[in-house]
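For reference, the structure I am asking about is given below.
A single protein chain has been omitted from the complex, and every remaining protein chain is retained in its original position.
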Amino acid sequence: MDIAPDADLEKFRAEVAEFLDTAPTPEIREAGRRTTSVFGPFDQVMAWHRILHARGWSAPDWPVEHGGPGWSVEQRYVFADEYQKRGLPPLLPNGLRMIGPLLMELGTPEQQARYLPGILSGEDYWTQGYSEPGAGSDLASLSTMAVPDGDDYVLNGSKIWTTYAHHANRMFMLVRTSREGKKQQGITFLLLDRMDLPGLEVRPIIGLDGAPEQCEVFFTDVRVPQADRVGAENDGWSVAKQLLKHERGGSAHSPMLRRRLEVARAAAAETPSGFGGTLADDPVFQRDLGELEAEVASYEHFEKLAISGHPIARDPAYPSLNKVMSSELTQRISVLMTRVVGLDGLPDQREALLVGSDAEPLGGDLALIAMPYYLNSRATTIYAGTNEVQRDLIARTLRS
Amino acid sequence: MDIAPDADLEKFRAEVAEFLDTAPTPEIREAGRRTTSVFGPFDQVMAWHRILHARGWSAPDWPVEHGGPGWSVEQRYVFADEYQKRGLPPLLPNGLRMIGPLLMELGTPEQQARYLPGILSGEDYWTQGYSEPGAGSDLASLSTMAVPDGDDYVLNGSKIWTTYAHHANRMFMLVRTSREGKKQQGITFLLLDRMDLPGLEVRPIIGLDGAPEQCEVFFTDVRVPQADRVGAENDGWSVAKQLLKHERGGSAHSPMLRRRLEVARAAAAETPSGFGGTLADDPVFQRDLGELEAEVASYEHFEKLAISGHPIARDPAYPSLNKVMSSELTQRISVLMTRVVGLDGLPDQREALLVGSDAEPLGGDLALIAMPYYLNSRATTIYAGTNEVQRDLIARTLRS
Amino acid sequence: MDFTFTEEQTLLRDSVVRALQRDYSFEARQSIVRSGTGWSPDVWARLVELGLTALPFPEDVGGLGGSVVDVVAVAEVFGEHLLVEPYDASIVLAGGVLAAVGRKDELERIASGEAIGALAHEEGRGTPDPSLVTTKAERSADGYALTGEKRLVLHGADADVLVVSARLDAGLALFLVDASAPVATRFTTVDGRRAAHLRFDGAPGTLLAADAEPLLRGVLDRAIVVLAAEAVGAMGGLLRRTAEYASTREQFGVPIGSFQTVAHRLADMKIAYVAARSTLLHTTALAEAGRLAPQDVAVLKAQVGRLGRRVGESAIQTHGGVGMTDELPIGHLHKRVLAVDAMFGGTDHHLRRLGAPRSPAATG
Partner (left out) sequence: MDFTFTEEQTLLRDSVVRALQRDYSFEARQSIVRSGTGWSPDVWARLVELGLTALPFPEDVGGLGGSVVDVVAVAEVFGEHLLVEPYDASIVLAGGVLAAVGRKDELERIASGEAIGALAHEEGRGTPDPSLVTTKAERSADGYALTGEKRLVLHGADADVLVVSARLDAGLALFLVDASAPVATRFTTVDGRRAAHLRFDGAPGTLLAADAEPLLRGVLDRAIVVLAAEAVGAMGGLLRRTAEYASTREQFGVPIGSFQTVAHRLADMKIAYVAARSTLLHTTALAEAGRLAPQDVAVLKAQVGRLGRRVGESAIQTHGGVGMTDELPIGHLHKRVLAVDAMFGGTDHHLRRLGAPRSPAATG
């Protein structure tokens, strides 16, 4: 075992800190404070993505040949740590953590050359088109059809839970190309290089938190070149499974959870408990905060073990363990936040939450975000494979 | 709605209080303090049963014609309340709540005349022979065979989780009389009027708490008169289902839970918290105790609704709701008890726990019982139909 | 012991169900929430017509002399239908105070539905307890002047009749204040009600009652029973809708309710609902009998908050993605439960009152 501190690392930390202290615009900082989802305010997050890219730091986990900074595991943790300490908004995951790594692995050289630069730089935003109204957890029963026609596919059907599709200029998606055999067969993985295609229509869906984060996308005779297929026709299921691996693991999520907890802790120091003194001084709050501190710590340890090459990362249950732990911690932290703000969480402040809004916020920063964050995070145990599906998968690895 | 107080009831309360203050022997009181299970110390509980019977109060829920006292719902609650306030040991349920009511409903006049008096008076203790090593939750797959031979059945097989079988002089049981048809068919309900039959052997099983509460019973060519069958041959499954109704509902369980909570509360007032002051003054303990107070209150309200004839009692899910709520509350209260005693719960005091033991108890009364009570109560979610089975049943009533 | 509704109560309740089913579909309710006023005078008129605004008041002010049981019977229905009209604010809270102090004029206008009342009492997280109020009343030339801030006053900026609690000398007093006097910050709550923070800066007030802490506690206790009834109604809606969804929504070729974890989650929702509703009915009966103790109210408020949250979260999880949208009642029902939990002391506040050492007299 080895966890010795390292002087070079401290130099690196100073360099990161200096940049993160100076590079983000006030709007980007504000966007960070007003992030109530995995998906922060779109314009500011993308602007920040481009600033980070200019410094070469937009994709800490990417290999050097594709534009990654070539950092060690420790450096990546230091970066995530300093990033989160400043409450900066996370970059959107779809490009950097999902379709990007997938294209590196399974894309053609042409696809890589065409698409990776825009993902790295933040020119492009990709939405994910997997779920359909009839196919949620049971993804394999999707029915949006792609029929070959000349060099193209012709698409008909609809997709739902396409995050920020109304902002997206690109999309990766699963379509049905065959009704033969098992329903997992006959699925194909496609790239859409634009969203303003004839016959493609996007309808935003308002969420519980009042934000149009998710969308429905309708396809009526939409033409997509077959060259934008990833993997073989009818082999999209295994392509998607490969992608899930990237989605469910491998990055440093714990610094963000820790940051959320610090926000709650700091707000508690300025909140009366109702029993005399502040919430921070209240033993009940301390115990509950302490429990989440301990849980976040264990999750951080789990992440560090995995990232540093401990065998846990090769456990077939690893991606599911990671998803369940991180999503349920997110929810528990969000509940603590709503407890801290109490009554002040009740005003619906969806207007004031917008970056640059004229609306006067009621209460402090936490009062503004606690309830929408809580409501939004109810989705973390639903998307990317419900936690029920994840537990099924974990249990399967325990069967002898 | 009506919940008005009642002067007659207060007179009744005084009468009950006077009797319960004077009638129990010191050993019976000690047995109450040392009860760590639904099944208290056998000798003292049966002695107390006989004392109560002499006063006509051994079976508050029984109809007058079979020896019940003819109390109103309110009187039964008052009795249970005063009983529990004094920490008296509960009477064993097998006779009074299980086989007794069943015989009233389905027994022949001969069976009723022969068996009910001994159940009412506490002369007899009946053990229940349902489960088998291969048939736990899946009770219908039981395989102890009863083969008709003349006027008798000849029994071969074994039963497990026969509570206090080593103390019992009687037993009611399920046996297989046919292998035809669905496995629920072919089961027969039998009474054993003695336990010292040739070929019958009892082996006590030591539980986690160190007590021989459960037993295994082995049958080798044991002869039982067919006259001691309840219901028709091969109709035992419906007889057993009828009995379950009595087991799972209808009595005032909440006063006992409340009593347990009061014991924990009282001990907390004399226990240092480790943060200055006593545990009773500690806000964290108060919150956790308060949560159980609230849960016990809701359970009491649920019981009172049911007993007073609210439609909830006719909900097909009622017996399962009752079982899940009461068993899980029992467990949660037992956990709180172990928290109160902390380190003092660790010494194994199975010797000192016996009524009349010479062994010097370490720590107070709660230190003596908290850990065995906690360990014993792990079984409450397992026996009488696991809580998983109960939840299946509740969910089934919600399906449209 | 009897915890059932009478035939009259059942009839009243049924009439409210019918009225809301007709005039208050989820879509209609959503347009009302999004409207300028945030609640519907037409719906209000319908409630007046049904006698609901007059329900709990004495006959000499035009009331029907109904009991807390009557109000609970209809409040469950309000909760399931996510009512946003000012019933709690005007009838239960402000009306409750005015009835207790015997202000006939205002009460008549409130009972008839022509005036809307509001009670400005809570001051945010620090003051779930009346003894912690810091808004101050000082004697002035022509009466009293009130200074302080009240948070989340239901319909606080819509009210014609504004009742305000404030510290007067050593005690707590209740005042009538001109509804236009405070500076109001209006907003919609997450559960779709209109409310406001109100700042009083020497606002002139008419004394309703001095040393009014017991009186106010009584009103708040009954209001908590009614709010709890709304929450229990919402829980019932969540349970019913989720059970239906689980029976009809198919995944992997079978209804999702046939997956044991979904089935068990439904069972747990039912257990929570039954526990909360049992406590609601029991506590209502105690209130009716005039035997409501502080700890009974604490049990009710805490159970509704805790169990309601659990039911709502389970409903969303079972619905999956669609449960996360503004387009289904599920999330709105959950937000109603959360809002009830946050008002007048949250779960933890009440649990700690229950767990605190008792004087031996209070044991039992």
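We just call them A, B and C in the order they show up, numbering each chain from 1.
Just so it is clear, a residue touches a chain if its C-beta (ideal position, glycine included) is under 8 Å from a C-beta of that chain, and two chains touch if they have at least 3 such contacts.
Source: prediction; values computed, not measured.
Out of all the chains shown, which come into contact with the hidden one?
So, spelled out: the chain left out of view touches A, B, C.
Return the single residue from A:V38, A:L190 or A:L289 that touches the missing chain.
From the options A:V38, A:L190 or A:L289, the contact with the absent chain belongs to A:L289.
Looking at A:A54, A:V147, A:A232 or A:A297, which residue reaches the missing chain?
Only one of A:A54, A:V147, A:A232 or A:A297 touches the chain omitted from view, namely A:A297.
From the list A:G150, A:G181, A:P198 or A:P311, which touches the chain that is not on show?
A:P311
Write down which of A:K245, A:R350 or A:R391 is the residue touching the left-out chain.
With A:K245, A:R350 or A:R391 as choices, the missing chain is touched by A:R391.
What residues on subunit B make contact with the chain left out of this view?
Spelled out for subunit B, the touching residues are 131, 136-138, 141, 160-161, 205-208, 210, 214, 271-275, 279, 284, 338-339, 341-349, 360, 362, 371, 375, 378-379, 381-383, 386, 388, 391.
Spell out the interface residues on subunit A facing the chain that's missing from view.
1-5, 73-74, 262, 269, 280-281, 283, 285-291, 293-295, 297-302, 304-305, 307-312, 315, 317, 320-321, 324-325, 388, 390-392, 394-400
Taking the full complex into account, what residues of subunit C touch the chain not shown?
Given the touch definition above, subunit C has residues 259-261, 264 touching the missing chain.
Here is the rule we use: only the chains that are shown with their structure count from here on.
On a CA-centroid basis, which chain has its centre farthest from subunit C's?
B
Calculate how many whole Å lie between the centre of subunit A and the centre of subunit B, each centre taken as the average of the chain's C-alpha atoms.
Computed value for the inter-centroid distance: 52 Å.
Would you mind listing the residues of subunit B that make contact with two or more other chains?
If we look for residues of subunit B contacting two or more partner chains, we find 283, 287.
Touching at least two other chains at once: which residues of subunit C meet that condition?
348, 352
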